[in-house]
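The other protein chains are all here in position, but one chain of the complex has been omitted.
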Amino acid sequence: METIPFILSILFGAAVLAYLVGKFNYILKVGVSIVGLIWAGWLFLGLQGTLSSFTFKMLGFDIIWRINPLSWLFGMIIFGLAILTAIFSGSYMKGKERVDFYCFAMCITVASMFGIVVSGDLLSFFFFWEIMTWSSFLMVIYYRYEAQAAGLRYFVMSMIGAYAMLTALLIVYAQLGSFLFDVLSAGWSGFSLTLQIWLFVLFVIGFAVKAAMMPLHTWAPDAYTISPAPFTALFSGALSKMGIYGLALLFFVFGAGKLASSVITIQGVSLPGYILAWFGAITALLATFKAIVQDDAKKLLAYSSIGQLGYIILGFSLSSSMGVTAGLYQAVNHSIFKGMLFLAVGAVFYRTGTRKLSEMGGLITRMPYTFFVVLLGIITVAGMPPLSGFTGKWLIYEALIEKHLIFLAVVAFGASTAAFLYLYRIIFTIFLGQRPKRFDEVKEVPWMMRAPMLILALLTVYLGFYPYQLLDLINQAQVYMGIAPFDLSHSMLFNSYGNVSTITVMNIVAVVFFIVFILFNTLYKRSRKVGLKDIHTSGEVPGEEINLHYAVDFYQPFARGVSIFLKRSVSKIYASLADNLEGLFDVMRYVYTGNGQTYALFVVIALAFLFLVKDFLV
Amino acid sequence: MDILSIIWIIVMPFIGSLVGLTYMGIGRKIIARVQHRYGPPIFQNVVDVIKLYSKRSAITHGVMFHLAPNIAITGTISTLMFVPVLVGENAISLFSFQGDLILILYIMVFGCLAMALGAGQSGNPNSAIGVSRGLTQMFGYEIPFVIALVTLMVQNETTSVQNIIAAQDSFMHWNIFQSPFAFVAAMFAFLGMMGNKPFDVPFAPAEIASGPPSEFGGKYLALMQTNRGMFAFVKLVLYVDLFLGGATNFAILLVKTFAFYLIPLFVGIVNPRFRTEQAMTFFWKWPTAIGLAGFLLVLL
Partner (left out) sequence: MKEDWGKEAGNIISKWARKHSLWVLAYGTGCGAIEIPPTMTSRYDAERFGITGSATPRQADVLLITGYLAVKTLKRVIRTYEQMQSPKYVMGFGSCTINGGMYWDSYNTIKRLDDYLPVDIFINGCMPRPEAVIDGFIELQKLIDAGTAQGWVKYKENLDTYRANQKKVITNWKMPDYNW
């Protein structure tokens, strides 16, 4: 049997089987989904470097499922993260209700995402896209009533994206008579400029909703917050990447990149790309501001995720070799670190039962592994060497500076610096400082939850030391996309502007730390460990019941300083729009009188109207 | 790699911290003279550090508290390794050919993050308040700083510090004259970076008990003070490299870095302290405007 349909059938089969056997045994249903995912992932791994494809006809349309370096890269993100989150949820979901339903939706989501990346035509692409929206919607509303509002918002925003995409899809079919990517890619340049811009905008809306680009991001914070933690990791790490994959397709496979030659270019970037780059940069900055003032750990990470995706969009929209490398690298890297952080926050929630940053504190001694994971995670998000985040940051800045896009570079730099604020907050308020008395008995999470986090954490260390294997895979994808590959011949990050040897950086940091650590710890006696309440409080003895943890309004001065940005919210604009539309619909409601004769009159009027204008329509 | 450069790699951190601490001592002396005092000896900060190293006992609040000064000084030494100290015939370039300005920008923060984590684990609310203020202020001054650096990088079409120095081959080609707006913006950022008087709200001793280091004592504080001296040196050398065309020998390096050290010092002597959000928004007004003016100059 062909591999691609086989993988799809494994995934769908695992979903159904997990649901069916889930009625009987907990281990069985989780086991079925994990085994199914690992089997599918293993088969998928074997597809690397091959260009296998599978063609069939459905309802008279040609359908192609194929694999190529680009889709392999994104498929690897999906499977890697899906397997780890499935293992994590094996322990996390224990004792929760409707786990069979959870496993079902999880497998379906993975299957549909896999379907998206292997689709070679718009029809199956859209088909899988909708399955993905539906199945992830089921996950968002897992906690039924409290998730209603978030679920509805996610659904409505997804619908907007889906309709935009559907319109674009139908326009393409009307013009070319085929849904195939290859036909579209050949025929794109034949479209008129107006049509190209329309298609571009419609597709961007469709993809940007999933990639949570501002101002289409309003669903993301709530949906990320409310969905079960392991799924949030998949949601942010892999599902939102489908929007990025869509943008990659749009720019380099559909041929929207060719738009560049026909319209104005600004410093070597096409105008649509330039505008999209600004959207990405503004998303990165404003989402970061929003993240800084959140009190809910997952919401904070959700805004952070939106901001990081802004970086990826920024990279892609430059359409240069460096920019695309940066976008793809950051896409992979974002899956790793955001998966890690969401899982870690989920682990903390699993043990403490709260997501409120202001209620936690001092968990480092209770949950050291989780702390370690979060520590590596925040270093990666911040883009600090020697971990893997730095390579992504370096690529993006080089891409921007290479194109002399100074304003964009400053906004991107600013967003990255602002990220330190919320990153410090999340690690400090959860793990450091004073521990509230009720968390004294908190234990570390089981190994089944620790292992996935630690694997991701070690991956960031490895990529920080040696990102060139991943860059090589990205280069293959870039060759497929028709973009000059990134220069890897120097075995360091190298371009005409500058170079960084990640191996040297890692070695220096490791050796210096080793020497300092050894000297510091051998020259002195062990220090005396004192309790957390033994601190300088002007001589006063803080009682047991007094909480000295500084976690509420952590960045109050910052919030005062940037209140002008925080006051306005896209959600509010949408809400006022909805209010106004409600008035309009209230008026329109009078059309429906409930009287059969009036309706008959409407029908006659409409027919007469159509008859009158029929010559103009065709 | 020859034996001389290995020796420099080992010796440079010590020289750096010694020079930085001595500058601080001279700074204390100058402040004293402005206030009609005699002032401490110029090696006072070195003496302080030796005393702290000779403390007999130390307390720790946990793993991060213990590791924080270690990691901080690791970050600073690593930064130093990528900054070319001397150029020309007797060049001391350390590892600066294997990293560029973007790396320096990011690796500089590595130590600060470790310090913040250590301060966090001390459990003292004053430390956390100090870190919160420090990060907020950092976000303020990074904007003009980044504007200045991006201007330099775009103008010289390179991100490598070595190449930026190479472009400033003669006196009139120094970036201080080539891109004066960027220089002014970067200088404002430098005031915030050095944490001298108008921008010392993260460490306000009388208000939040010296902020982040308030729980550190003995050997930990000693390591932190060493780190502080070295970090000041690294920043000064970086600024000299970027704006004054680097230095060809140690005498010139000392003159140039000391000139840069005096600027935040003199500003600090005559100014009171900004509040946190004032400090942050201050950087977004004139310094950013000047930096953006420099941008437009580059674009035209």
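Order of writing sets the labels: A and B. Residues in every chain begin at 1.
Basically, a contact is a pair of C-beta atoms (placed from the backbone, for glycine too) under 8 Å apart; a residue touches a chain by one contact, two chains touch by 3 or more.
Remember, it's a predicted structure, so these values are computed and weren't measured experimentally.
Enquirer: Looking at A:Glu540, A:Asp586 or A:Asp615, which residue reaches the missing chain?
Expert: The single option touching the absent chain is A:Glu540.
Enquirer: Check each of B:Ile26, B:Leu94, B:Met115 or B:Leu221 against the chain that is not shown and name the one that touches it.
Expert: B:Leu221
Enquirer: Would you mind spotting which of B:Ser17, B:Ser210, B:Thr257 or B:Thr288 touches the chain that isn't drawn?
Expert: B:Ser210
Enquirer: Which of these touches the unseen chain: B:Ser54, B:Asn90 or B:Asn249?
Expert: The missing chain is touched by B:Ser54.
Enquirer: Which positions on subunit B touch the chain that was left off?
Expert: Here the touching residues of subunit B are 28, 32, 35-41, 44, 47-48, 50-51, 54-59, 205-206, 209-210, 213-218, 221.
Enquirer: Touching residues of subunit A against the unshown chain: what are they?
Expert: Here the touching residues of subunit A are 528, 530-531, 533-534, 536, 538-541, 543.
Please note the rule applied: only the chains that are shown with their structure count from here on.
Enquirer: Mind listing the subunit B positions that touch subunit A in their complex?
Expert: Contact set of subunit B toward subunit A: 57-64, 66-67, 69-71, 73-75, 77-78, 81, 95, 98-103, 106-107, 109-110, 113, 116-117, 120-126, 128-129, 131-133, 135-136, 138-140, 142-143, 146-147, 150-151, 153-154, 157-160, 163, 209, 214-215, 218-220, 223, 275-277, 280-281, 295, 298-299.
Enquirer: In the complex, go through subunit A and note every residue touching subunit B.
Expert: For this pair, the touching residues of subunit A are 362, 364-365, 368, 375, 379, 382-385, 390, 393-394, 397-398, 401, 404, 406-407, 409-410, 413-414, 417-418, 420-421, 424, 427-428, 432-434, 492, 497-501, 504-505, 508-509, 512-513, 516-517, 520, 524, 527-530, 532-537, 548-550, 554-555, 557-558, 560-561.
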